[in-house]
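A protein chain is absent from this complex, but the other protein chains hold their places.
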Amino acid sequence: MSIARDLDIILAHGPELSASGIDYYKLGLWAAGLPKTRILALNPALPREELARRLRAFLYHGPKHRVLLAALEPQRRALNIIRLLLDEIGINPEFLGVLDLQEALGYLDPKTCSLKAETLIRMAAIMLTRAEPIATQELTVPSRVLVYGDSFAAIKSAVDLADQEYSVLLGFPGPTLHPLVPGVALTQALGEELRQLAAQAQAHPAIRLLPQARILAVEGSAGNFQVRLKTPEEVLEEQVGAMILAPELELRPGDAIGAPASHPRVLTQTRLEEILAAPEEAGDLLGTGDAPLQVAFLGPDSHPLALRRALETAKKFLSRDNCQVLLFIRDAKVGAPGLEADLEEAASSGLIVVKLPGLPALSLENDRPRLRFFDPVMHQEESLACDLLVLAEVYGPGAANAGLIGILNLWPSPPGFLQGDNVRNLPVITNRRGIYVAGPARAAMELDQALAEADAAVSEVHQLLGRGRATAPQGRAVIDRGRCVLCLTCQRLCPHGAVSWDNRAIINELACQGCGICASQCPNEAIQIRNFTDDQVAAAMENLDPRLTPKIIAFLCQNSAWEAYLAAVKMHQAVLPPGFTPLRMPCAGKIDIDYLLKAFTHGADAVLVLGCHPDNCRSQQGNAHALFRVERAQVMLEEAGVDPRRLVFRTLAANAPQDFLAAVRHLADLLEGLKAA
Amino acid sequence: MIIAERKPFAEIKAMVAPYKKILIVGCGTCVAVCLAGGEKEVGLLASQLRLALGLEDKRLEIGEITVERQCDMEFLRPLCDFTADYEAIISLACGAGVQFLKQLCSLQPIFPGVNTSFIGVNNDVGFYTERCRACNNCYLGVTGGICPVTMCPKGLLNGPCGGTIQGHCEVDPEKECAWSKIYHRLELEGSLDNMRRIMPLHPCDRSTTPGTVIHPAFKKRYGTNE
Partner (left out) sequence: MEDYNKFSAVILGGGIAGITAALELARLGHDVALVEKTPFFGGRAAQLCCKATDACQKCGACLVEGRLTALFQEPRISLYAQTELLESSRTNGFFQLRLKQQPRVINPERCVDCGLCQDECPAAAQGAIITTGVTRNHPRYAVNPAACLFFLDGSCRVCQQICPPTARAIDLDQQEEIIDLEAGAVIVATGYRPADPACRPHYGYGRHPQVISGAELEERLRYGQGLAGSDEEIPRRVAFIQCVGSRDKEHAYCSQVCCAYTLRLARLLKHRQPEAEITTFYMDLQNIGRDAPRFQREALREIKVVRALPGDLRATADGSLRLRYLQEESAAAVEADFDLVVLSVGIGPGPDNAALASLLQAELTPAGFFQAASREQPSQTSRPGLFLAGTASGPRDIAGCITQALATARQASQYVKEL
């Protein structure tokens, strides 16, 4: 029978609901007629004590009940009831279904409204009565964390974690901690706070420093990583609960312009800073006395940090008389606090900014670098002899990063950096729970942002490890060891590195993110994700109401499509085809190709699969897998004599309800056309 | 392991079209691993057949069951009562399993749902390559771990034919020359001498079919003399 177990339905309403087109009393009577079901009508505007009293009386078995709360906008209007159910009566969150009846409104024909409301309730009941509780387990995990890198973000992470009673391994590739303050001269002394931070990292009893360390291999997953590290003395095998990656940026030469290998007057930005810090050793490079000096800065336009750094040294020349300073850039990257003002100030102190589509040509004449370029302002070819030519450097990713991506199974990122370019990861997470990235591991950025990210990463570690006692769901991702054939498909496909094996596949529930890619791909149906089980989906599809047509079954990813669907339904112009049946999925990756074919065997007229846009999937690949399966299913449908156009795959975002409606409209129009034909 | 591919749907449909009660039996070992015949594929084939043979046809019944494997009778025997209800059976097991299943259900026609392709390796999900021809005379130790029976398009057992073009075979330019690779492997290993060893010819396709292997420890049990 479709309603598998005892169910208690609460219709939360006051008299205002009839204003919206649903005959609430009739609905209640119908629901009361469902097998194994009891009904309570409850006005959410009642005082809290009264609500509590009535709920306790109705749900006298306490937490054992499965409760379906149906109302208009229940998350807002019946929030007090939800809180009472969860907090005071202790209903297991998996046993509480919250159903918004909004979708049943808006039909012109009140009979359709009722039918739709009934269907919504029945579908929710079918799914809810097959739900199983998901327990919480407390796991003992090492309260040891590996912080890798020698940036201030790494140092701050290490110190903060150590202060919070974690044991920290701070490994870095160089012989000493040598963090950069990006955008500032390398020779500039550190501020007091930063100096103290670095000192704390050196001296903290809970931090073990590992200089010249390299990560060789990492096994395991969240809460249980086995890291193999190589230092000059030894190879270490360490067990850590989590890791934070923050390898420092490296300065690289900017675009090559055919600069001679070494010429005393062609300097890198770093070399210039060194000279300015010890001018006595510069000879006559910096000019003598009042002789005019021509300084050209070439190409600090990769990032606002490069511009900031160049302007700082340019200022030192601008403050001298008889000094002409030029800045050759393609674009002035002023997108950082204070830079526009700095640039303006430098310009009013005499800085000449030359904006070119490409860098000038360089040659050496009479022992002076000479630049040739087409001046866009004077509109003529110019030739400039410089006394000093300063080549810009780029703040690039650390050299060690490239290897780390492979070793840690991280998703591909912007070249050299460690975090996939996906907004779901913001600010500091990666595809693998327990591995966090901060500051220069992600991008070149200002120090205050890097430190804020270190903060965020430490917070994530603490949320995960709980100082040695981690909480994880138990029974959310379940492998039937009888069915598992250890084909390794799940382990290979898991984007989160959560699957290992002994003689059957094992899912680490602390690392698992419930996307369901494994479950839907398993060739022997050995994995179930609660509570989006095959059982529930099959039961929902078997019980489509034949009176509501056209029958469009929609599989909606909860991270985008489901939100868009809710938003679309609440905009009062949106009326969906009466037979539209939405099924929420944790990720598009959970959508089994089996569901797609079965939908048609159960009489669906069309099937809609909606997932997140490429590069926007929380599990990186869920939408790609969904697309592969849809395309395969379309072939199989055609083989079986079903028009493959009836199965549609689209991507959309949570804030694009109009994309959702466009997809539904497309299908509705298609079905109209097929009917007419 | 054994790699198989599901037969084209049109072929399967043609095989079972005359029947109204069809059972699809899957296998949970090799064909499951290569995503051709496990429980999921059984379900997919059943759905396809239901759609193709007519959803409205009330007499159409398609049963689905998957067993651990079909090459052990112990796993098949429990199916005895089950299979009796059906007019035709599709087995998604490899050729061996199909035959064993047929032994059990002599009354109904058994149709293979997959083509057994080769013995191969599982490179990654959905990607398999052939590595072995079951020639019963393995000398991979001599050829640096590369099987010339399988990997050489000409099946040469004793060294290159001289028809290598840039490391690829003159017969099939898509394929690499197995003997070039064998040479380089042996070089790396330090066993180039193996190139001089002559391996006796042996028939890959046996003239006496089907092959039988009885483990030496069990020869008495099965009463064979050696």
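Letters are used for the chains, namely A and B, taken in the order the chains are written, and counting of residues starts over at 1 for each.
Convention: a residue touches a chain if its C-beta (ideal position, glycine included) is under 8 Å from a C-beta of that chain, and two chains touch if they have at least 3 such contacts.
Given the structure is predicted, the values throughout are model-derived calculations rather than measurements.
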{"item": "Touch partners, limited to displayed chains, of the chain removed from view", "value": "A"}
{"item": "Per the touch definition above, residue among A:133, A:211 or A:427 touching the missing chain", "value": "A:427"}
{"item": "Residue, one of A:90, A:292 or A:376, that touches the chain absent here", "value": "A:376"}
{"item": "Residue of A:29, A:199, A:235 or A:341 touching the missing chain in the full complex", "value": "A:341"}
{"item": "From A:130, A:144 or A:303, residue that would touch the chain that is not displayed", "value": "A:303"}
{"item": "From A:570, A:584, A:632 or A:645, residue that would touch the chain that is not displayed", "value": "A:570"}
{"item": "Touch list for subunit A against the chain that is not drawn", "value": "14-20, 44-45, 72-73, 75-77, 79, 82-83, 87, 191, 193, 303-304, 331-341, 344, 355, 376, 379, 413-415, 417, 421-423, 426-427, 442-443, 446-449, 451-453, 455-456, 459, 559-560, 563, 566-568, 570-574, 612-616, 651-659, 661-662, 665"}
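One rule holds in what follows: only the chains that are shown with their structure count from here on.
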{"item": "Centre-of-Cα separation between subunit B and subunit A, whole angstrom", "value": "43"}
{"item": "Subunit B-facing residues of subunit A, complex", "value": "483, 485, 487-489, 492-493, 521-525, 592-594, 597-598, 600-601, 603, 636-637, 639-642"}
{"item": "Of subunit B, residues touching subunit A in the complex", "value": "8-10, 13, 28-29, 32-33, 35, 38-41, 43-44, 47-52, 55, 66, 122, 124-125"}
